[in-house]
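All protein chains but one are shown in place.
Chains: A, B, C, D and E, in written order; residue numbering restarts at 1 for each.
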Amino acid sequence: MMETMEIKPQEIIDIPNIRDVDVSELLDRVKKAADEKRRFVTMTALDRGDHFEVLYHFDRDLHLEHLRVRVPKGRSLPSISSVYLAAFLVENEIKELFGLEITDIAIDYQNHLYLIEGVEPAPMAKDKPLE
Amino acid sequence: MNILQKSRAKSPWILHYDAGACNGCDIEILACLTPVYDIERFGMVNVGNPKHADVLLVTGTCNKRSARVLKNLYDQMPDPKVVVAVGACALSGGIFHECYNVLQGVDGTVPVDVYVPGCAPRPEAIMEGVMMALEKMNKR
Amino acid sequence: MINNVLSNLFSKPATRNFPAKTREIAENVRGSVEFNTENCVYCGACALKCPANAIEVDRPAKKVTFDLYKCVACACCAEACRKGCIQMAKQYAHPSYRKMDVVFQGAPLLTDENGET
Amino acid sequence: MEIINIFFVIVIAPVIGGLLFGLDRKLTARLQKRMGPPILQPFYDLFKLFGKGRIASNQFQLISVSVYIACTILSLILLATGQDLLVLLFVLALGHIMLILGGFSVRSPYSQIGSQREILQLMAYEPLLVFMVIGTYLKTGSFLVSNLMTGSYKPLLISLPAFLLTQIIVMAIKLHKSPFDISASHHAHQELVRGIYTEFSGAQLALIEMAHWYELILLMGFIALLWQTNLVIGGLIAFACFLAVILLDNISARLTWKWMIRFAWSFGVGISVANLAAIYILR
Amino acid sequence: MSNLIYYVPLSIILVALILAPLVFAFVISIVRSDYLRSLIIIMIAAVLAISSLILFARVTITHQIIHYAPGLIDWNLLVTIADFGLMAMFIRMGVRRKSALILVFAVIQTIILAWVEFGPKHTEMAYPPIFIDWLSIVMTLIVSIVGSVVAIYSLPYMREHERHQNLTISKQPQFFRTLLLFLGAMNGMVLSGNLLWIYFFWEITTLCSFCLISHDETEESLRNATRALWMNMVGGVGFITGIALIQFNKLPMDASRLLELVRTGNEAHIIALLILPMACLCFAGFTKAAQMPFQSWLLGAMVAPTPVSALLHSSTMVKAGVYLIIRFAPIFRHTALSEMVAIVGAFSFITGAMLAIGQSNAKKVLAYSTISNLGLIIACAGLNTPLALAAAVMLIIFHAVSKGLLFMATGVVDQSIHSKDIEDMQGLWARMPLTSLIMVIGILSMLLPPFGVLIAKLAAIESSIQNPLVMVMLVIGSTLTVVFWTKWMGRMLATNPQADGRKRENLPALYAGTLAFLACGAVILSLFIKPILENLVLPAVANYYNVAGMEMTPTVLSAPWLMIFLVIALSVLAPTFFNHLRSSQIKPAYLCGEQISSRAATAQFLTVADGTAEMTVRSYYFEKVTDESFHVKWVTIVATLLIVILFGAVYLWK
Partner (left out) sequence: MSNRTVIPFGPQHPVLPEPIQLKLELQDETVVSAVPHIGYVHRGIEKAAERMEYTQNVFLVERVCGICSFIHALCYCQGIEQLQNIEAPPRAKYLRVIWSELHRLHSHHLWLGLFADAFGYESLFMQFWRNREMLMDIFDKTAGSRVIISTCAIGGTRRDISDAHLQEILDTLDEVNKQLDKSIPVILNDYSVRKRTVGIGKITREQALELGAAGPVLRANGVAQDMRQLGYAAYGELGFEPVTENDGDCYARAKVRARECYQSVDLVRKAIRQLPDGEILTKPKGRPKGRVISRVEQPRGELLYFLAADGTNRLDRLRIRTPTFANVPPLVAMLPGCELADVPVIVLSIDPCISCTER
């Protein structure tokens, strides 16, 4: 999976304004974004084989800016819902659909946001069948 | 047709449950209520409460969570009752029938009496479906 | 509002009196899929394009199975078929008491879910 | 004579009531630019409901409905046979309270909250009715309908104009019409589903429906009393009030119980008391 | 039979009604055996009930008011001595409870009493001190029958009550001593015509009330008892002041003479002299009947064991206040005082009902409702027409039965579910079918046709038409009343959808017996309201105003009550017995499709994160609108003002 994505930077169309951050400094960066009155738009998680790539999208006057963290599988990510309450829903979603552990979500649905007991967990992970 | 059967045919009260639709079917059902289609002409009212309903209109890809609700609602309806499945999703899952959270059609959850195909079915088709269901109910 | 309701009261209702009167269906409406299998070469293009996987083409058995109850009436198959075997009829598909597949094998047959006629 | 009256009440009243409700639905539809159901629709609904399989949550529901309809008919009989109006009002209230208790008796959120609100509805209209009765007493010196009808007074409406208004309010509240469809509405599009009626079904619901028909006649009877010298005119006034309530239903949103209480107790009680005061002063 | 009744000497009846309880009060205070105690109580109860019935029969047959002078010793002297003894006791209690208020009022009372007793005596007693008319009979019947029932009910109740407290020494002897003392005093009060005697017994009931409220000797009960005592002593001061004024005006000191004077003598002149003392007596009545602004003592009294609430604080003792006002009502007819009494009563009626809406504690609801109903009775007394008085007397009767019943049932429920909170009574219908049935009957009998309280209320409304202000308050007040009663019933009836296997309730025989007795009483009395009115109430009133009985029959009574009764009974019984739900027809309640079908009996639903939650609907208490402390504040202020106005009006009227 990683190989296919390894296209040279200049060849691919990619999203501008991405800033990579480490998991440990994530909350500080998010707080800064909040202080600068950025509107939290959403998060996107991607399953990149051995790790999850999580993008935080912020908007300011119609311009998007993004933070990116990479979380190795098996590790957890702190919730930003203490800063942006708005994130609780999408964090629950990512937690449930990707199986990425997100800790301390303001309203935690315990992996039962969309799916009920008995449905295969983490269906969005790449190792799950497509149908 | 005795008076009871006639009354039944003339006063179908509808319960609509969206078991996971994209809204397409739902707004068409709502459109049936509006002045242009006005199903109240046939005495149909959307009662929104299983205990009063005669006809259960189900739309949408039943997923596992809504299946349990659907079942509960069906159980709470008094006899005689009929179920009309509306839209491709409710019939088979439609375009979503291979998705992970989707059951292929509501007939696995509740017994369906009439199938209304389409995505979304037109209000005319839905009305036709309900009337067919009533006929079936009165034949039972 | 009082003006509105009173003017409603004294004007004709907006109701289209279905089924007593059916409405004329507009041009180009994507009502339901209609097969005309005479020219079919069982190429499978329709099945490939169908987003709902409502069509199955069994080339060796020369059989096209169409599941009306999966079809979302998008007209992709009609666009895909180069033989002009598939058209979108204006009339919507009527409700039914049972789920049935439509199978085309030479002449169209109706079978139910188990494949029995 | 009594017997004829009682017969009329038991048999003819619901027929008229049902037709009026049918008219209500037709008229509402037309006000909304729809064709609407046939006039006989309430009867179809009723017969169908009687034919439904019975489901209920407890035995008490059955009792409550039975007392409700019995009391409603009884109060109509009391009216038709010229009895005491105050007694009539409280017999009516007994039925209503039993219905409320029936709603309470099921552990369903909507029926219970509906019942709580129904109490408030009762609270909102009860004084208005009592004040009207007192008004008639002040003018005629009697609570007895029979005295009211036989005495030679000018039509009460002339001296009790405020009560026509309050009776419209009472009718709107009792029939659950906007803006007073707070505890239950005729169309289940409100936060409480069908409110207090949520848990009644089948024959129980049919009986409640029928009780409403009686109730409508009763309320119209009250209004007709305001023109007791000529009941035809009285009936026409009552019918006009009924039409006014339907129109009101279609030109207003549902308001909240707080508003209802405030309105009924400030405006309704206000004009009632003002009217009574006028009579006291002019006496 | 009738002869037999006639030949029972009056003295024996009086001894049985007044002295026997007093004497046995001392006997029982030394009896330690449960069995013996029960025996005594049941015996006394029987004696009381029978004697009161005999007295009733006797007066019914002879159609005569009884004046009777007890012989043997100088009872007047005894009363005087005992009066001072009582005062000494109050003073001691004031010291013990370190309550300046009690002390002050006790000392004031003592001084005035001393003046009355030893000051210049101008009048001779016109009639002997015992004075029995219909009103007394009504009261005696209530005291002796309802009181006896409550006393019997207390036997199992107090046993259970003490079991919970883990007492080493039972305090039941004191309890029953005070109870009997109270019954005797109460009978004494209603059977006396001499104001000083009435005052004496009145003060005994105050004392009993104090002892019983503080019975549990908790911090709270002592505090509330103290409050009850000083407030009642305020009333006592009013009472004795009234007496002193009468004496000062050189008027006779006994009720029947006073009434006679007003009826026959130079009325305007006498009334002018009497009006201030009457205002004082009414004031005393207000305090005893816990009218606003004195409601707080009755609320506080609810800490007492429930039989106490049932007996003293709802059905009998508080009625003493009402009794006093009714007793003298004809005297101040057509005066400003009368109007003001009506307004004060109506005010308590409406505010009591309003405050009850905000309460979830069953006993508090009952207390406020009691205040409200007493207010209604007082309002009737203030309206002061024969019809209003008839309504008042009917209310006294029916309220005593129904309210006593409700308190008792609440006590039973409390002992079973260990809560007095109405919210906790959710689904009681399934858990305690018998008790809740009785409770529902009790509530219905307070509220709706065809029960007596309502009929009386209608009569009250009818008679209030002459006084528009009171009329408006009564109409609105009765509407408010509906709210809290209905909420309460609704809570009890809210059963679980599939709690099908209704439990049989094991109610101790004494509970079941007493509850059932009163419940049947409520129904039967209502059923026979017409004879009761004609034989008991109308004479009581007729004789008062010198009018013929029929003139004051409220028109409500002309309604076809029997038919109404039958129709309602039929509509209740038919579905109860002939239309049973099959268990397959029982479906769980609608919970938006998320009910847990398999556990339908619990009204649980699936919710956030597929967890479960219990559906609960709490009754509305309108906290924001009915904040008790806020309303009590303004109610107290307004009520105080009303009373000031009352005295002002009396002063001006002169």
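Points worth noting:
Just so we're on the same page, a contact is a pair of C-beta atoms (placed from the backbone, for glycine too) under 8 Å apart; a residue touches a chain by one contact, two chains touch by 3 or more.
No experiment lies behind these values; they were computed from the predicted model shown.
Touch, as defined at the top, links the missing chain to these shown chains in the whole complex: A, B, C, D, E. Residue D:Val193 is the one among D:Val67, D:Val193, D:Ala238 or D:Val273 that touches the chain not shown. Although one chain is hidden here, its contacts on chain E can still be listed: residues 360, 421, 423, 591-594, 605, 607-609, 613-618, 620-624. With the whole complex as reference, residues 1, 3-5, 14, 26-30, 49, 51-52, 72-76, 88 of chain C touch the missing chain. Summarising the interface, chain A meets the missing chain with residues 4-5, 7, 11-15, 34, 37, 39-42, 44, 46, 55, 57, 59, 61-62, 64, 84-90, 97, 107, 112-116, 123-124, 128, 130-131.
Note that in this section only the chains that are shown with their structure count from here on.
The chains in contact with chain D and with chain E alike are B. Shared contact partners of chain A and chain C comprise B. Counting C-beta pairs in contact, the pair that comes out ahead of the other among B-E and B-D is B-D. A summary of chain positions shows that the Cα centroid lying nearest the centre of all protein Cα atoms is that of chain D.
Farthest chain from chain C, judged by C-alpha centroids: E. Distance from the chain A centre to the chain B centre is 39 Å, each centre being the mean of its Cα atoms.
Chain centres here are Cα means. That of chain A falls 59 Å from that of chain D.
Residues of chain E in contact with at least two other chains: 587-588, 590, 610. Across the assembly, chain A contributes residues 116 that each touch 2 or more other chains. Touching chain pairs in this entry, ordered by label, are A-B, A-E, B-C, B-D, B-E, C-D, D-E. On chain A, the positions that touch chain E within their shared complex are 107-113, 116-117.
For chain D in complex with chain E, the residues that touch the partner chain are 53-60, 62-63, 65-67, 69-71, 74, 78, 83-84, 86-87, 90-91, 93-94, 97, 100-101, 103-113, 115-116, 119-120, 122-123, 126-127, 130-131, 134, 137-138, 142-144, 193, 198-199, 269, 273, 276-277, 280. Listing the residues of chain E that touch chain A in their complex gives 608-610.
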